[in-house]
Structures are given as C-alpha cells and as structure tokens.
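Omission of a single protein chain aside, the complex is shown with its protein chains in their original locations.
So that you can tell them apart, the chains are marked A and B in the order they are listed, and the count of residues begins at 1 in each.
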Amino acid sequence: MSTMDFFTAMEVSASGLSAERTRMNVAASNLANAQTTQAAGGGPYKRRDVVMQSVDVPGVQGTPFAQAVKGVAVSQISQDTAQPRLEYDPGHPQANAQGYVAYPNVNPVEEMVDMITASRAYEAGITTMTTAVNMAERALGIGR
Amino acid sequence: MSIAPITPPMSPELAGITGVTGIERPTAKPDLAGTFRAALEDAHGAEHRATDAAEQFARGDTGMGIHEVVIASEKANIAIRYATTLKNKALEAYRELMNTQV
Partner (left out) sequence: MAVDLSTVDTLQAALTYHRERHAVLAGNVANLDTPGYRPVDLERRNAGDPAALAMTQDGHVAGPATSDFVTSFDDGGALQGTDGNAVSLERELSKIDANRARYATSAELVSRRLALLRYAAGDGT
C-alpha cells in the first residue's frame, strides 16, 4: 500500500489540528482587538481571516489513491479590507475632523462563532487521531 | 495436507502373471521425512520473511505497517512450531522403534 501505516493518517489529523488552532488564535486576536482604534501601522485594527487549503501529505506515494488523502494548511492570514466602522464621538482623542472615530471592522458574534466551529473541528480531529492510535494498538495485539 | 491413496500389496507370485492390468504405484508416498523437510523449508522461508518485515518496519518503509509485521511474525511462529512438532514426532517414533524388543 502507498501510505506509511497509521502515521500518514495521524499526520493528516495533525495538520487539521494545527490549522484549526490557527483559526482559533486569529478569532481570539480579532476579539481582543475589537476596540483597538490605534493599531501598529496607524489606523484601527483590521480584522484578520484565515484561508485554508488542502495539501498533500508526506509519505504518500504518487498513486491515484494518494490523491484522495489530503491534509490541510493555512495558506495565508489575510487582512480584511472592509471599511472600518465609524462611530460619532467628537470628544474621543482619535476623532477625525467630522467627529467620527474609526473602529475595527470586527463583529464579536462572528468571531465567537468562528471560535466555536474551530473548537468543534479541533475536537473532531482529536477523536479521529485517537481512533488511528486505537486501531494501531489493536493491530499490535494480534496473536497475543 | 495430502493423503496418498492406499495401494494393495503385490505379492511376488502375482507379479509374474501377465495379462493382468497392474495397479499403478503412486509416485507420492506418505513420507514423514518429506513432510518434515517441507515444513522445515516453510519455517525457514517464514522466518526470513518475518525478519525482513521487521527490518522494513523499523526503517519505516511504506507498505509495511503494524498489522503486516505482526502477522508475518505470527506466521513464522506457527511454521516453526509445526516443524518442531514434526521433529518431535519423528524422534518419538524413532525412539519407540529402537526400544522395541525383538
């Protein structure tokens, strides 16, 4: 067969865990900076987003079957280019000439949902990896 | 395991009679030595395969997984046991024979 025992499956699962953890970190960062009007580089904090992509897993040789086994990776963490949210607050130190303050384009509800789905996906990855370990242990027990 | 057909004994007197269709002697005789030799070869082969499998697994070769190497090891185990059992049986039979009072 063209995969390296259970280790291929475990690498696949590990890549998923890694990607989902990145997603969680990004959502957490967005939430933490939801009110940051002065980010590094000037201007309000820009919401970040992860872009996920299927990747080939090492140890799987180039057979038609191999095409079916795919891991995942975060191909980039992009910055959201949507317009910042403007709030009328002329007394605010960062208010512009018109009296508006620019707040990050972060929707806390959306970020929470992202965190929850990332968490769910992470747990599913753990379950899947545990299953692989479980199967390997059963194999080891053959003949005992 | 193959069991050879039973051939009736041909007494010398009958052998000379022509016109009688002879009963063919089978080429394969029930033969403990032959069976033992085959079992020994199997055991050797299985043991080599098990050792190779273990080395491949240790190297991390693709295609040699846990269940493959464990099963190869168990097969060798069984083959060796079988050969040993035959050896013991043959030895036992020999000893009994040697102890027979004539």
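The rule is short, and it goes like this: a residue touches a chain if its C-beta (ideal position, glycine included) is under 8 Å from a C-beta of that chain, and two chains touch if they have at least 3 such contacts.
Quantities reported herein were computed from a predicted structural model and do not represent experimental measurements.
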- Can you list, in ascending order, the chain A residues touching the missing chain? 1-3, 5-6, 8-10, 12-13, 15-16, 19-20, 23, 51-54, 57, 60, 63-65, 67-72, 117-118, 120-121, 124-125, 127-129, 131-132, 134-135, 138-139, 141-144
- Contact footprint on chain B, counting only the chain that is left out: 1, 35, 38-39, 42, 46, 63, 65, 67-68, 71, 74-75, 77-79, 81-82, 84-85, 88-89
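Here is the rule we go by: only the chains that are shown with their structure count from here on.
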- Message: Taking the mean of the CA coordinates per chain, how far is chain A from chain B in Å?
- Response: 62
- Task: Report the residues of chain A in contact with chain B in the complex, numbered from low to high.
- Result: 1-6, 59, 61, 136, 139-140, 142-143
- Partner chain A, residues of chain B touching it in the complex: 60-67, 70-71, 73-74, 77
